[in-house]
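Missing here is one protein chain; the remaining ones are kept as they sit in the complex.
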């Protein structure tokens, strides 16, 4: 049994449980665990389905466990794909909202960027493309994760060819990548910034490997110095990369903080474009992972744990080798160790397990210590939350 | 630790679980279980709170476990009663809906009638009383459970004095109480009806013990014969009890199917009334249970299991003896054995455990084999549920 | 699955466990527990078997669990009764040892007196009977447990008719039964002794119900006063019961401390005797338990928990009603509450579960809070145990 129950609660005590205790009428005892809802394969399926019929087919193809002779057992074997589809038939319709400035936005679906592909629903994207000239999709986590998965999983599934990639950078984050301590980041430090830009350079070179032109959006923070912003713009120019400062937050939603960036994007989008995927589906799963790890993360290679090696053999035997790969890696580093910043070299990525998501249509590769049920902070936020006498919330910020 | 997680899912494999496995960062291993949401003490509290401040106080008084020296530990000891209140601050506002005939109805809160007191929120009742001349509250399960708990728990908490009690009866159910098989109930059988009315008589005598006049609402089913309905009306008259046939379903929501019953209730409500509780709070918990069991169920007495006897001593030591009692008993029988129908005599009620609900403000007495996490049918309804090609639901009825 | 693993270690953390975790190659997950070896049905079988063939048959008849449709499954269904017999084929031969005075003694088998019948092997008893004129068997715990089980289980199985019963009493224990605190027992107190003898009287009357003459052996402790010993002898005389002081420990193994008692026993054994069992096997299990509880313990009656009632129905359905009953009750009191001393009246025995031991050939009735895996003291004896530099043990006494 490989499919876990999900809850929208970060309750780490439910990561590993034994259920079905208490006798024959209480179910069959087994080891189990809970994930958070956004880590469920159903969320990933929901965001990759092209319509209700495709949703139904994908739900039926979920492998939720294995028989005693290790053959995969699917939701369709249970015959409940119809009931699952029924539960989701309203949810699959995209939500149209608007920004403070009145720009339309579709907020629809949220597959965990760690364990899944990390961008909104394909139906929302296709709907938006029929309604607008230019559609921007947010892809979760760093460009090594979000952009790669968008290109190799979502764009491939939908038959989309992106026309440009906006890589969001901040002076603060680049200084941290350059080694500055987190509580020092408001201090002007051009040396730290210079030490951090190799991280940005690797992301930009990665984007170009997909045949798409990158644009750097320098997301301005209130305490960023003009000197640092200028330095970064100059660095981008020297690298031959488009860049613009975006001050959407500072100048207000209805203001002109994003105008320069928007104009730049529009110009790039109108230009030539030769989108390609990083790897063909014909590669073995092992080679797909090696390609991503070497080309995008800059690793020397990949180590598979003993269970992961067994899983590779299972994948081959079950005919799942043609699926794309969905990497589950920390977003804090190009490596699988969250503490290694900058643009590290000479490292190996450790794949500890592989999770075939046959409904979503990809193979998740778990690297390092990534989790599918987050924990809570040491001091719970609940301790400062309350209502006042008038019934107003207290302690939410 | 006595407070369980809750889910709105009848998942019997979660009744008894072991959680917190997997090492020090995954929480502390312990035996636990899930209840359904409506079985949570928070639902009971929500339905007995008079306002937001009272809600906050009751949440803080929940005893969720015991220290190593067996002292109760409350939510207020954790300091999260404010956060819990914040989560419920919108939910506590009653919902106003209407029947097809346009009668206003407040649907608000649903404490499981098995494990809690089984009627809607006190705030909804008080709101209704300020908006209407006559307010009718549905009290879940048989009058031995629903009415008794309404009188001794909700009415006592709210300081209400009910003016009348409508006891709903059906020809079908009375024939079943008289020993008729379930698949025979559409057959006319005055003998079975006559054998079943002692069950109704006990309910009516019970209601009178609270000093309130009972009215029998004969809920008409399509296949009920006029002969049986007439016989039952005549029996009620002979017993000296008000009765009327209600055909609300048959004659439509906007029709006159309930007019006669409504007129009868209005007349009784206008009459004299001497409401009293069944027992004073000063009685020991043991004696409160004995009073309910003998006066309302007609039992000879009560047996406490060894754990229940220990729990009685705990209740005494912790100063909780003054709380009312909330019986958890099958709704199918006056006894704790669902198969004993009619008006049985010569039986004992088995109390297997006592659960102090110090936030809600009552002591639950678990009798027989009552459960707080129901199971599912042998053939899941999901197997016939689906959507058709047009996206319409299939198999829901 | 009702048959537990056993260990010769009082490890309370193993009383309730979940096993078979870790994946398909690690067995099937299930709830389980460990008992101590002497609580195993195999120990009881070992002590009731008449020879190797009978042992093999009884091992095969062990019901170790139930199928999904609740039919009993036996060791013979597994086909491993031969292998189990093989493991025990040497162990079944009795051990002959001798006392310091050279009296031969057979020490062979130890079924836990709590959960089983509490006396040595039938083979040892039969061997001794062929070797000696008079054979004395120790029957564990109080005469309400040890003697009753010897008479109704072992003597019935073996076709034995005991000729006399020696009831061991001490001045200390009788004073404690009379209400004296444990740390005061060395103080002379005839009033306490007088308050305690009703306990002894009930044991003596019980023995007579089996048609056998009781003899009181007053086991002398070093600090017992002659005044108390004399008072107790006089009381026995007044009750018309044989009694003698035994000072075996005080006057040494080879001495004459037991001569008077031995002579008395020899005289009684030579006299008339009309042994009978307390109940016939034809009584229902419920009535057998009621008979023991009322006749031997002096209880008003017996309460069966809801699970115990279900088990009674199972026993009936599976054709096990003809088996004798083996009571599991605290040895500290005639009641199932260890703190009620003396000869209490007006109490009920609570049967919380019934364990069919179809191999041993009896039904265990678990009362009160009796356990099958004891715990350890708060301060482990291990803390003071060691070896000295010469390799000699330290801290064993």
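So that you can tell them apart, the chains are marked A, B and C in the order they are listed, and the count of residues begins at 1 in each.
Convention: a contact is a pair of C-beta atoms (placed from the backbone, for glycine too) under 8 Å apart; a residue touches a chain by one contact, two chains touch by 3 or more.
On a predicted model such as this, the values are computed, not experimentally measured, just so you know.
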**OP:** With the full complex in mind, choose from A:220, A:311 or A:352 the residue touching the hidden chain.
**Re:** A:352
Subject >> Selected from A:18, A:293 or A:365 as touching the chain missing from the view >> reply: A:18
**OP:** Identify the residue among A:50, A:225 or A:305 that touches the chain left out of the display.
**Re:** A:305
**OP:** Kindly note down the residues of chain B that lie in touch with the hidden chain.
**Re:** 18, 20-24, 29-31, 68
Original post:
What residue numbers in chain A mark contact with the hidden partner chain?
Top reply: 18, 303, 305-306, 350, 352, 368-369
Subject >> Interface with the unshown chain - residue positions in chain C >> reply: 5, 7, 11-22, 25-28, 31, 52-53, 56, 79-80, 82-86, 89, 375, 380-383, 385-387, 389, 391, 393-396
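Heads up, the rule we're going with is that only the chains that are shown with their structure count from here on.
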**OP:** Superimpose the Cα trace of chain B on the Cα trace of chain C, which carries the same sequence, then give the rotation angle to the nearest 5°.
**Re:** 180
Subject >> Centroid spacing, where centroids are CA-atom means, of chain B and chain C in whole angstrom >> reply: 48
Original post:
Which residues belonging to chain C are in contact with no fewer than two other chains?
Top reply: 18
